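Incomplete set of chains, arranged as in the complex.
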Amino acid sequence: MFSWTTFWESFIPLLWAARFTVLVSGLGIVLGLGIGALICAGALSPWKPMRIFAALWVSFLRGVPLLVQLLLVYFLLPVIGINVPALVAAVGTVAICASAYISEIWRGAINALPRGQTEAAKAIGMAPLSQWTRIILPQAITMSLPALINELILLVKASSLVSVVGILEITRASQAQAATTFRPLEVYLAAACIYLAINLCLAGVGRWLEHRMAV
Amino acid sequence: MMNDLLAHYGPFLLRGFGMTVLCWLLGTVGGMALGLAIALIQRYSIAPVRWVLRIYIEAIRGTPFLAQLFLLYYGGPMFGLRLDPIPAGLLGLSVYSSPYFAEIFRSAFGAVPIGQIEAARAIGMSEPSIVRRILLPLGLVSALPAMVNFSIVLTKETVILSIITVPELMYQVQRMSAETFRYVEANLALALFFWGLVELISRLGRRFETRITKHLIERT
Amino acid sequence: DQLADIKAAGKIVTATDMHYSPFDMIIDGTYQGITKDIFDEVSKELGVEPLYQDIPWTAELPGLEVKKFDIIIAPVTITPERLERYAFSLPIADATVGLIRSANDTETKAPEDIKGKAVGVQQGTAQAAQLQMFGDKIGGITMKEYGTTDEAYADLATGRLQAVAGSLPNLAYLVKARSETFALLEPTTFGEPKYFAWAMRKDADSASFVEAINTALLKMTDDGRMKAIQEKWLGVNPVLPREVPQD
Amino acid sequence: MVRASSVEIRKVNKFYGPFHALKDIDMSIAPGKVTCLIGPSGSGKSTLLRCVNFLEEYNSGEVLIDGELIGYETAGGKKMSSRRLREMRRTIGMVFQQFNLWPHMTALQNVAEGLIRVRGMAKSEAEARAADALEKVGLGDRMSNHPSRLSGGQQQRVAIARAIAMEPRLMLFDEPTSALDPELVGEVLSVMKALAAEGMTMVVVTHEMGFAAHVADKVAFMEQGELVAMDEPANILHHPEDPRIQSFLRTYHERNSF
């Protein structure tokens, strides 16, 4: 019934495709964290236009499926004369989409921070940038690490959607593999194993950080 | 042309949307309940149990929903587990989302100042009461945006249920675009329905959030 | 003019969903299959280099319209509705509907035996329509529609289905690959003959390009190259119409 | 009138990692008595108080409430069931140095919560009781404020009201008057004295020698995790023998005279 040969043989093409999963989601995570922090700062800023911008950002990017966003970037931008290479489109879209979710997670954690924490920083005349990097984010990140890792793991998995712009990552490769072997169960199981390996690394980093940052 | 399309596929799309909302709702509620149970057991139980739950969390969280659902629905019968599409879909969604919710709850509990829990312990409050009256309401402040986030992600994961022939929105949309090649209209409908649902969820989330944070503006 | 542009660039940009055996497959990391073999030859005729891209089906038609690619070489069954919107090449393969059953199922032998049974099919396809008509004719079946044929095959293996309908080439390839699990019903086809072809843009700019592709295909049929390819992958050489069928 | 609890502390040691925070503490407190813990910052007063209701696990020794060991089933043995611990804690009240009010509840709800959940009172009855307790500490007009909308002293009084509303038989106060102005301290003290008279044992960490002198039956002086002396207030505050206590008090007098 279950074909172990297919299962094991699937690893070669899938691991090869995993390069792109790691590349797209890795770059997407790094950029997404940065943009997410900016959007979060915007959402909490005292300046109303900034808050509205952040709210629209989050609402649009969470409202429209990543797949549609990718299609828009890759297929609609050319219509108005902007042609982006597939890999750039993939990384950019994934990062921007992730930033919306990440900023919301941080906003929640920051809401739970006692107000006195920033007041103490303000009272000594600390600049907003320092307040963010030294007081707010370190505490918010520690507090929200599990939720953040959740999001990053989702991101790794969501990166499978970039196959629509022609990037052969794990999920796409496994579909192709399933179609030639006609053994989707075995192939998807192998794909799941590779995803699991990548995500275990992320979870491990998360655990380690949690441990380190605990006081 | 457009009218014909609407007349013919409109009811299917609506029914599909209804199924999507239903699956999302039940899946989310199931996942939250399971996740809360996991987070609480982790908090209050002995190390071996915690390890087992840890493995469960990482295994489910680390693998794609597509693969899990495939395994459950098409692989299940190999092990004597034969489910109909909708029960399989709901079970799949709940199990898939549970580790995410568990982690969100865990981080929420961690954000509650220990002093507030000690104050409750000191008067002899039972742990269930502490969870209900102190841990959850206070933890929710930091967890709510993350929970709304993930619920929104889940709306989109429901489209995967189409692979096990649950007649949800994606299933109907695929059918419409395959039959008519009107993929623009079909996908527009898909996007609009989802945006509507997501807007609704985030609005409700925001409203609930302002309610629970209103009184927390702390003074020194 | 599209054809002139292609010739000037020296390459032709294609899109296909590389998981539909035996037409489009990735084996050991390289793209292979009927489509590729035919298109390699067509490109030679046009004197340009083919550029093959693996694009999921959802993105193929939108991409074609915004000119991300010149042609979709994924096998598309020709139907009247589709003809309204896209230009099709001459048929490249037989797409007539066939049925498979589980290998150890001794009850379902001929297509007529599926009466009252659960039969799977890929949703929205020409084959689904054929199955529906056939089912009505023989007195009703329980038709279950799947997103892709893969899932229908998987469900046949679990026993939830008693048969799966699909295009004959695909079914034949499947049965060859997993003969211990699946078997074809005899006679192998029923319903009206259907064909696979390639889709292109339907505008004046593309007309000469469509023409050029068709000329190349006809030439290949005539000089036996088409036959060789069909026999290599399918073991048979179906007779393909020499003009685009309109129904 | 309720029965007050006795507290018996025997050779209690507490370590934070390598740091020896409590060193062989021996102390015995008779029912209905008021004991004040005084001593320099960091000497272990809060830690000792927290060991009494087992919020802090002591590493060796015994703490007995009414003759019953708290926290462990037998001295040095395994921990007691959480149900039993909870039952024991129901008779022990505590006011924290940092108040630890629940920020999502109003002052009234903060006080009523324990009555409802722990004492099983009906909501209306609990709220009436809570309102009473808040009146007593002078917060009748701020009952519906959330803690974030209260001044430091008001928060501290809510914390006190929360503890006394539970009518414990043993009350642990960790600097209950640090944020209070002199007038209020007077009021709060009279509330506490009344409680003592009704039969409540009290252990109070305080820096207010005046309070110790007026209310305490015994004063215990701690330093660097050790119990230096424990005696009648007069003996500790007026004729201390230990030079450490003498110097501690000298600065106090200097500061408070004017």
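Order of writing sets the chain letters: A, B, C and D. Residues in each chain are counted from 1.
In this text, a residue touches a chain if its C-beta (ideal position, glycine included) is under 8 Å from a C-beta of that chain, and two chains touch if they have at least 3 such contacts.
Everything numeric in this text was worked out from a predicted model, so none of it was measured.
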item: Stoichiometric formula of the complex, labels as displayed; value: A x1, B x1, C x1, D x2
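Simple rule for what comes next: only the chains that are shown with their structure count from here on.
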item: Neighbouring chains shared between chain B and chain D, ordered by label; value: none
item: Busiest interface, counted in C-beta pairs; value: A-B
item: Approximate Å spacing (C-alpha centroids) for the pair chain C, chain D; value: 82
item: Inter-centroid spacing, chain C versus chain A (mean Cα positions, whole Å); value: 36
item: Whole-Å separation of chain centres (CA-atom averages), chain A against chain D; value: 49
item: In chain A, residues with contacts to at least two other chains; value: 115, 184-185
item: Sites on chain B at which at least two other chains make contact; value: 70, 74, 78, 138, 216-219
item: Listing of all chain pairs that touch each other, if any do; value: A-B, A-C, B-C, B-D
item: Residues of chain A touching chain B in the complex; value: 1-2, 58-59, 62-66, 68, 101, 104-105, 107-109, 111-112, 114-116, 119, 143-147, 149-151, 153-154, 157, 160, 171, 184-185, 188-189, 191-192, 195-196, 198-200, 203
item: Touching residues on chain B, where the partner in the complex is chain D; value: 113, 115-116, 118-127, 129, 133-134, 137-138, 212, 215-219
item: Chain C - residues contacting chain B, complex; value: 58, 61-62, 81-82, 85-86, 122-125, 144-148, 151, 154-155, 157-160
